[in-house]
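One structure is given below, encoded as structure tokens.
For this depiction, one protein chain was excluded, whereas all remaining protein chains were kept in their positions.
Going by the order they are written in, the chains are A, B and C; count residues from 1 in each one.
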Amino acid sequence: MDSLGRNFRVSVFGESHGPAVGVVLDGVRAGLPLTAEDFKTDLLRRKSGATGTTPRIERDLPEILSGVFDGRATGTPLTIIFRNENTRSGDYAALQDLPRPGHADYTARVKWKNFNDPRGGGHFSGRLTLPIVAAGVVAKKMCAYSFTARLIEVGGCKDPDRQVEAVAAAAREGDSLGGIVECRIDDVPTGLGEPFFDSVESLLAHAIFAIPGVRGIEFGDGFQAARMKGSEHNDPFACIGETVKPAKDGAGGINGGITNGGTLVFRVAFKPTSSIAKEQRTLNLSTGAQETLRIPGRHDTCFALRAPVIVEAMAAIVLADLQARFVP
Amino acid sequence: MDSLGRNFRVSVFGESHGPAVGVVLDGVRAGLPLTAEDFKTDLLRRKSGATGTTPRIERDLPEILSGVFDGRATGTPLTIIFRNENTRSGDYAALQDLPRPGHADYTARVKWKNFNDPRGGGHFSGRLTLPIVAAGVVAKKMCAYSFTARLIEVGGCKDPDRQVEAVAAAAREGDSLGGIVECRIDDVPTGLGEPFFDSVESLLAHAIFAIPGVRGIEFGDGFQAARMKGSEHNDPFACIGETVKPAKDGAGGINGGITNGGTLVFRVAFKPTSSIAKEQRTLNLSTGAQETLRIPGRHDTCFALRAPVIVEAMAAIVLADLQARFVP
Amino acid sequence: MDSLGRNFRVSVFGESHGPAVGVVLDGVRAGLPLTAEDFKTDLLRRKSGATGTTPRIERDLPEILSGVFDGRATGTPLTIIFRNENTRSGDYAALQDLPRPGHADYTARVKWKNFNDPRGGGHFSGRLTLPIVAAGVVAKKMCAYSFTARLIEVGGCKDPDRQVEAVAAAAREGDSLGGIVECRIDDVPTGLGEPFFDSVESLLAHAIFAIPGVRGIEFGDGFQAARMKGSEHNDPFACIGETVKPAKDGAGGINGGITNGGTLVFRVAFKPTSSIAKEQRTLNLSTGAQETLRIPGRHDTCFALRAPVIVEAMAAIVLADLQARFVP
Partner (left out) sequence: MDSLGRNFRVSVFGESHGPAVGVVLDGVRAGLPLTAEDFKTDLLRRKSGATGTTPRIERDLPEILSGVFDGRATGTPLTIIFRNENTRSGDYAALQDLPRPGHADYTARVKWKNFNDPRGGGHFSGRLTLPIVAAGVVAKKMCAYSFTARLIEVGGCKDPDRQVEAVAAAAREGDSLGGIVECRIDDVPTGLGEPFFDSVESLLAHAIFAIPGVRGIEFGDGFQAARMKGSEHNDPFACIGETVKPAKDGAGGINGGITNGGTLVFRVAFKPTSSIAKEQRTLNLSTGAQETLRIPGRHDTCFALRAPVIVEAMAAIVLADLQARFVP
């Protein structure tokens, strides 16, 4: 099911080349101020244009269909859509039998018995991250924590200058790069989350893996924790001002699935863009023969460049839900 | 909420020093053969006894309270409990004000306003993995895929001999080690999972982070994918016999959140055991002063040694649910 | 939360005077043929125009935003909206302090702290039954049972001629009437539903009470069963052709919450329309004084006249979900 959340629930819909993509938000706090203006900053962060992202122009104006009255959320379901424009679907039929490696072409075809919309990836399009970012804007307003996601690695490079070079080089080769995003969330109250199945890590990881192209997530010391000793990894508690907080973030701000007053810290690994200009081998599903595939059009060399705002949105969606469950 | 799943649902309950821990399974397939004998192998794998795990003897006999008749599942809720024995709670009160670093002592106390059961970690005890392993046994029978989880790294060592040494050395120091578990699942049908919020990765990660002490999860090439080029990471499709399969497992057997016919592959990072014999500093919550904490009793030097069967159980729980949603 | 269903899920949104009302359907079977034409018959049945219903003209053309490609459902979320037109909200402000008896004016105001959209009842408008009927059209196609709901009583009259007279008389008095709808569903497979909390009656009643203005529901012999003896009420089983079926429908086609092969039968009581031309007394929420309220505009004298298709839609939504959970 394409929905997430218990007391704040997000449902996304739409296909890349259909009439619109959108989202329904249920459980928005009545009275939350909300205008189209509020979406600008985050939608701009997601937008194409930077080096390494596709130059296709999308206007991406949010249209609010329900749930807002006189500039404030009514408390009933809030629906936002984005019309799809200039969707010349062209000759997708030719590619129908040649599943693009790394895409959902083949799995969608099997799952929905050839009835999936194949144009531009259909429901699997990165365009669906547009309503997710919009949902994140509302979620951030609801929980009012401080979200900061940034790209800390591109194609294995940590240095920004070298990242730019790496992207340019990959673009020249018709190839693509991945990256790692780190997200830090401050001002989260102690006590969010539940043991076991609704741990904060479980809910965040669930949402983050809903972003296309994620290959891994780690909290605090992450995989490195597996190489540390208990005496190194454990976070002692300290009194910082009047507040009890962990002295460091080895556990990512979470103990036993519940926020501990520290900064929430996690990192997300994004794969390199699957669509590359370089020739690839794939299977012709009709003939069973291996063929050479050339994917036309221009694509992001490194879609991870756009990912930080999407990671923030997903984190905000989860935390707004946890906040809405919270009994202070 | 301590439950997981849509068509196959698992709810765990119990505290370490309460009368019992247990699990209710809803959506078990009627007619599934099931006896107490079936649980033996997996419960034994989880059991203490190996070097690096605590020598405390637990009998851990599953008691089936409902949902089985004449050796077969009835289709109605199946409940399994494990009585807690020899739970001398002793002087836990003395530790009440000194939250153990890495444990949920402090967060549980805040969340439940001091009403949590503090004895032996209460509901946060590793003992709760016992009903989870039992649930996994039923789930494995339901989906009949091939699950193989194994420890590929202990305290940073990949070599088994060096792992044994590392554990022994850490034990001598009164310290602890973490580890990494790799899980591979074969014979999974193509088409399980859903796009975005119910992607296979989302559901697996959700369940895996419900295991105490997990710090990270990665699928296929995982974090390394962020350092690869698209031409390296993409998995071409191939015809293997009559079947379409990916030629490699860079994506972990999943495209667009949906299984692609390949082997499901993921790795899980476990932190070092939080309870260590070594002295630690912590905060006295009553006085606000830093104090030295000595945790009495014997604990696993490396609880990751017991983790593979728990990882398998969680994976099986998720896949049994996906199987139960599947329209072939 | 404004959603219903486990494997087939319906979420409605919109306000009477906002841009649109709509519905997202998740879990639609891929390949289901679907065109705008399919909605005509049921939308027409719901439409105004008959004696006793308001003469306001609504065009009510469904706009499919997602989930359909080349005339067939894709299997991903299917969104249908209906634009609101000619919504002159006028002087609703004057009525803000005078809650209309029988409406949600007061409860919505309390629940959402005055942030609800008060124009035309906002999210509580009968206009929301439009997307519900649309959802019902899809649901009926999915489960392919035979749904027949009809009005069996209007203002206490069972005879159609006397019903027409009663409506005309009530209209002349500026008053309103209620009615009773009976729904019969044939060709339902044996074995749908689950014991206790997901009994067929539980799920149907849940959905039916989501229709505005419902005051009661009864299955089979209904309230009359409470006045029968066991020997009268019990339905013996019989072999009808090759099939086991109950010999009568005293239990409404359900035993132990599970369909028994008989016709599903239930009746729904609708209250008289709340908005009447007649003067009413109500409370001025600002002044605390009782005032005389005159509700302007034209309203249905008996909205139950439009209800049968809505009852069918809700029943179909529930049965499509049960069908999607069904393991034959």
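Heads up, the rule we're going with is that a residue touches a chain if its C-beta (ideal position, glycine included) is under 8 Å from a C-beta of that chain, and two chains touch if they have at least 3 such contacts.
This structure is a prediction, so every number in the text was calculated from the model and none was measured.
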Chains in view touching the one left out: A, B, C
- request: Give the residue, chosen from B:A73, B:V244 or B:L293, that touches the chain omitted from the document.
  value: B:A73
Statement: On chain A, the omitted chain is touched by residues 6-7, 29, 76, 195, 325, 327
- line: Logged for chain C, residues touching the omitted partner chain are 1-4, 6, 10, 12, 99, 101-108, 110-111, 123-124, 128, 153, 155-156, 170, 173, 175-180, 190-191, 194-199, 201-203, 205-210, 212, 214-223, 225-239, 244, 251-252, 254-260, 269-276, 278, 280-283, 285, 288, 290, 304
Field: Positions on chain B where the hidden chain makes contact
entry: 1-3, 9, 11-15, 18-22, 24, 26-27, 30-31, 63-69, 72-79, 81, 111-113, 115-117, 119, 122-123
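By our rule, only the chains that are shown with their structure count from here on.
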Task: State, to the nearest whole Å, the distance from the C-alpha centre of chain A to the C-alpha centre of chain C.
output: 37
Query: Approximately how many whole Å separate the CA-defined centres of chain B and chain C?
result: 45
- prompt: Residues of chain C touching 2+ other chains?
  reply: 76
